[in-house]
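Up next, chain A:
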Amino acid sequence: MNETQIAEIEQILGKEKVSNSEKILSVYSGNEPPSLVVWPTCTEEIVKLVKWANKNSLPLVPISSSGPKLRGSSLPKVKNAIIVDLNKMCKILRIDSKNKVAMIEPGVTYDQLIPDLKKVGLRPLMPLLPKASKSVLASCLDREPITTPRFHWDTTDPLLCTETVFGTGDVLRTGAAAGPGTLEEQWKSGQAQKNPQGPSQFDPFRLVQGSQGTIGIVTWISMKCEKLPDKQLFLLAQGDDLNSFQEFNYAIYRRRLADEHFMLNSISLKGILATNKLYSPWTLVIGVSGHGMLADEELEYRVNDIRDIGSETNVDLQENFDAIRSSEIVSILNRSSRVPYWKLGLAGNCFEVMFTTTLDRVQGFYDTFCGVAEECDFPVDQIGAYVQPMNQGTNTHVGIDLYYHLDEDTESAISLLAKGQKRLLDEGAYFSRPYGVITDAVFEKASPMTVAAMKRVKAIFDPNNILNPGTLCFKEVLQ
Partner candidate 1 sequence: MTLGEMEDMMDSCVRCSKCKFIPQLVIQSKRFSSICPSIDYFNFHAYSGGGRMITASAYYKGRIELTPEMLNVLYGCTNCGGCEVSCKWVYELEPNEAIHELRVAAVEAGVGPMLKHKKYIELVERNKNPYGEDPDKRPAWLTDDITTDESSSTLYFVGCTASYRREEIAVATAKILNSAGEDFRLMGSDEMCCGSPVYRVGDEKSAIEIMKSNIEQFKEAGIEKIITSCSGCYNMLKVEYPRFVEHDIEVVHTSQIIEGFLKDGKINLTEKVPLKVTYHDPCHLGRMAEPYIPWEGEKIEVLSQVYIYDPPKPERRGAGGVYDAPRNVLKQIPGLELVEMERIREYSYCCGAGGGCKSAFPDFALWASNERLEEAESTGASTLVSACPFCGTNFKDGIESRNSKMEYFDITELVLRSIGGDK
Partner candidate 2 sequence: MLEKDVYAAFKKIVGERNISQDPGVMDSYAFQWCNEIESAQRGEEPQRFGVRPLAVVLPKSTEEVQAIVRLCNEHDVSYKAFCTGMGPWAGLSSPRGIQIDLRRMNSILEIDEKNMYAVIEPYVTNAQLQCELFRHGLMHHAQGAGPQTSPLASHTSFVGPGFTSPYTGFSGRNVLGVEWILPDGEILRLGSYDHNGKWFTGDGPGISLRGIMRGWLGAYGGLGVFTKAAIRLFSWPAPKEWKWKTSGTIPEYDWDIPPFWKMYVLNFEEWEEYQNAMYELSDREVTMVATTSAPEGLAALFTNTKQEAIESIFAGLLAKTRNYIVMLVAAHTEREFEFRTKLVQSIMEKYGGNDLIEEGVTVPKPMHYGETVRNMLGGHAFRFSNCFQSTHGGMDTIAMAVRLAQLNQPVKQKYIDKGVIGDDRGLGVWITSYESGHMAHMETPTVYDPTSVESCLGYAAYQDECNQMDLDEALGMPFFIVGDDVHNFYAERTMNYADWIRKIKAAFDPNGVSDPSHYVKGGERKK
């Protein structure tokens, strides 16, 4: 980047929001170091920046979260990138308890949002123990699974409306937020940006979500929240094999009786609770709640029906086991991780593997992966696993973590990451959110038409390939 270009950007944003100091750049460095970091504070600035980037053919990499990057999606893959750090846009714009919705900017974190929601009796739909600096907006844009599948109606939840600056520099409020009318006018008419679909005959939010910053830069989102429970009870179960919970889980999905519902293997549990205890290979977590009028009775009916299903399906549900108490589980929910991020606690480092499948296939995939770990000489007791039902049980997120020590098992971790994911891919694991080394293989497996269609979409919203180039299947500059 030349001086004139930097000066032009400073002109757009103001000097204090631009930096090219080595030290700062190094924090954001990926395959390639960025050439500049900017901290815009409003949509107008971003629009100007994007237009400028188009004119100058310089790539922009938007990022919202700070801190350790396990997936590397927001690390530049090409030279000369400008990091658009949205951290300074960190206002909670609106909370509407009646309509169970919050509107937030990119820099808002869970720890910031949760207390504000709590004041009006709400809680966010959120992932399990995200890192403290994780942007709520980024998490939603990333289709990060939430711990409460009952409230997960569509893959996109809890993301609702957005304001997006596309790669063309055009701004669109997606979903019902598009209008008619300004946001103020919409609020006056009783709206709360709850319908994520549209406007009209397309769903731009589905294109922005999962795009890893390649379609548009999102300046705010509205997100689904739920009422805070007045009564809550957690039930746990232990098993050697995920399949021992299968019948129970499927029955519970149908009935939508539980809020929290997920499974952890012993390694992940250890990491999360930062203990050295011995846990059963798998722990199933079921959170039940009651709220508002008749909260007690609600809790009671839900718990009793769940217990009945437990006994019908031979799952021993307890509030506490010797090794694990439900209060410990409660302590890790609805909050973000301690610092440093819990995934780094076990061995100092972590690689993440994640894919989508159906519950009935999870144990098989897990076994496959552990098998490859043995081939790669990676210690199986450093493999964490988190199984999160989504879409009210129609599909399941599987998160496998490789906790590794620098030097000691870096090599085997790298080798397992590549081989294990490849094996999973070959056996039909669906990498719906492809990151890192597996990405190319995922798009090779996709039919050419899928890739072509995605590129056509990309060519509409980011014709000059300004946004986060080299990501997903968007390797080259189109037309």
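On how the list was made: all candidates are chains of the complex that A comes from, given by their letters.
Everything that follows uses one rule, which is that a residue touches a chain if its C-beta (ideal position, glycine included) is under 8 Å from a C-beta of that chain, and two chains touch if they have at least 3 such contacts; residues count from 1.
Bear in mind that the values here come from a model prediction, so they are computed numbers and not experimental data.
Enquirer: In the complex, what candidate makes contact with chain A, out of 1 or 2?
Expert: 2
Enquirer: Going by the contact rule at the top, pick out the chain A residues touching candidate 2 in the complex.
Expert: 98-100, 143, 151, 153-156, 171-173, 175-176, 178-182, 185-186, 188-195, 197-212, 214-215, 224, 227, 250, 253-256, 292-294, 297-298, 301, 304-305, 308, 356-360, 391-395, 428, 430-434, 442-443, 445-447, 449-450, 452-454, 456-457, 459-461, 472-473
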